Each structure stands twice: as structure tokens, then as C-alpha cells.
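The structure's right below; bear with me while I get my questions together.
All protein chains but one are shown at their positions in the complex.
Showing subunit A:
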């Protein structure tokens, strides 16, 4: 058998020309650049209609308004990176708020104890999702749809209508501030710090890798069960945190409020450039996506038009984001071949 040998050096990749390199760089980051541009555009419109949009106060307010969504979407981001989806966060958020509103009482100790218990409950519920998905080989969509329903029902049994009460100190959380930044902003900084740490840990890498190619990850020694326990467990924890934060804002428990966060958490992530097929994207995009959704809400308010315009605008933005990043994806593919 004879094979043709290639000439030495001939195979070495030709360095691309400078403009081509720039194009490639931009296309690579398109899924993050596009939401950034959309946020800037929205802010420009918003700023032209109202005074004081570009101040710390506005940042504090918007972050406070967006934080529940950001927390819920952090969990969702991790799940989407893994290539799954978690609908049960809706049930978990509702359940978290009603437990808090019925159990916190007045004492600092019970508040702390029950907060910890709620977060633990989130972890357990999430890990249960993960275990069911792995062991029974069921679709994440179906499993978390079922647990959502169960959790939401449980919340209704505990507290059939909005109500309950929370300690006044608890509700003061949002008004705290330090160095001009309100506590939700500090919470966001913590969240991002967590993310930049987590995505570099072995577990973080393995979650992303499993979403990117499950079979390859398994062949490389990733345990599917462990990865799903981590992924959905974390999602449950963030849903619980979202519930706790939400009660500091509303001051009450609500057995039905969680469903308002399920699809927006997915939308924020997708607007932020996370692929529903897993493996690609990060929390920074999701946070920007959450801000975009929040600013749209503000705009609808400032324009004093019917609030029904908010979901419509969100939908349009979502479409633009998905379309733009898929176009960028396609042309970067073409660049390659």
C-alpha cells in the first residue's frame, strides 16, 4: 500500500488575514455582543424618555426589580448549559415563599433556621429531579413538569391565597446599601463572583462538557448521575434563593407566583446567548438578558401603554436575539469550512 505523503510545512494552518481575524473574533462573541447592543439600545430609548436613567439609583432600582429573575435564571443557566431544562423552579419559588411567610414568625433564630431549611429543600427537590432524569432516563422537561405541579400543589395546601407575614427586618433587606450600591447590587456581584469561580471548577467544566457532548463526557469519565444531581440540585438551590429574595420584596407568600419566573428565566438565558442544546453561554449573558426583560417592563410603564405590550416586546426581543445569534453561528461555520 502506498500513500501520498504531504510536503513538510505545507499542512501548517495558514494564519488568517487581519480583517478575517477580526470578523472571526466578532462572530465568536456574537451571542454575547448582540444582547449587549440590545441592552444599550433599550437604555438609550429609555434614557431619552426619562430623567436620571444613567444614575446609580436607577441601577439599584432595576437590579432590585430583576434580582428574583436573576437568581432563578442562574439556576436555569446551569441547567441549560447541561442541555436540560428545569420547569420545577416555578413550584419551588411558590413553595419557598409560602413556607417563609408561614414559618418565619418574628424571631431571628426561626427566620435563619427556616431560610436554611428552604434552601436545603431546594437542593433536595433539585437532586430528586436529577436522580429521576438519570435513573429512569426520562426527559427533563417531563420530570420537572411533574415536580413543578407537585410543588405548586403543596404550596397551595400550605397557603391557599396570598398572605402570611414576614419579619420587618427581613423586608428591610432591599433598602440596605453600602458605598452607594444597594444590597441587591451587592448580591449580583456575589452571584457573578460565584459564577466565575464555579465555571472553572471541575464540576462546572463537567456540566458544560456534558451539555456539549454527553457521550464524550461519559467516555472521559464523567458520571451521568453525579452531574445531574449537581445540575438540578444547584437549580433548586437558586430557585429557593429566588423565593427568599422575593419575600423580601413582596412581604408575603404567594402560592402561584413562581410560574411567572419559569419562562422568563429561560428567555433571559436565551437572549443572553445560551444555547438550548447545551454547552454554550454563561451567566453574564443571562444577567444582561434579565436586565433587558426588566427594562422592557420599565419602558411599557413609562410609555403608559397597556401592560400586555410587555410580553409582546419580550417575545420580539427574544426572536431577534435567537435569529441574530443563529445567523452569526452560520457564518462562523462558513468561515471554517
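Here is the rule we go by: contacts are C-beta pairs under 8 Å (C-beta built on N, C-alpha and C of every residue); 3 or more make two chains touch, one makes a residue touch a chain; residues count from 1.
In this section, contacts and distances are computed from a predicted model.
Chemist: Name the absent chain as its UniProt record does, using one of the following: "Fe-S cluster assembly protein SufD", "Nitrogenase/oxidoreductase, component 1", "succinate dehydrogenase" or "Ribose transport system ATP-binding protein".
Modeler: The chain we cannot see is recorded in UniProt as "Ribose transport system ATP-binding protein".
Chemist: Looking at A:205, A:263, A:276 or A:320, which makes contact with the chain not pictured?
Modeler: A:205
Chemist: With respect to the chain omitted from the figure, which of A:25, A:54 or A:218 is a touching residue?
Modeler: Counting the whole complex, the residue in contact with the absent chain is A:218.
Chemist: If the missing chain were put back, which residues of subunit A would it touch?
Modeler: Its contact residues with the unshown chain are 1-8, 10-13, 197, 200-202, 205-206, 208-209, 211-213, 215-223, 279-280, 336-337.
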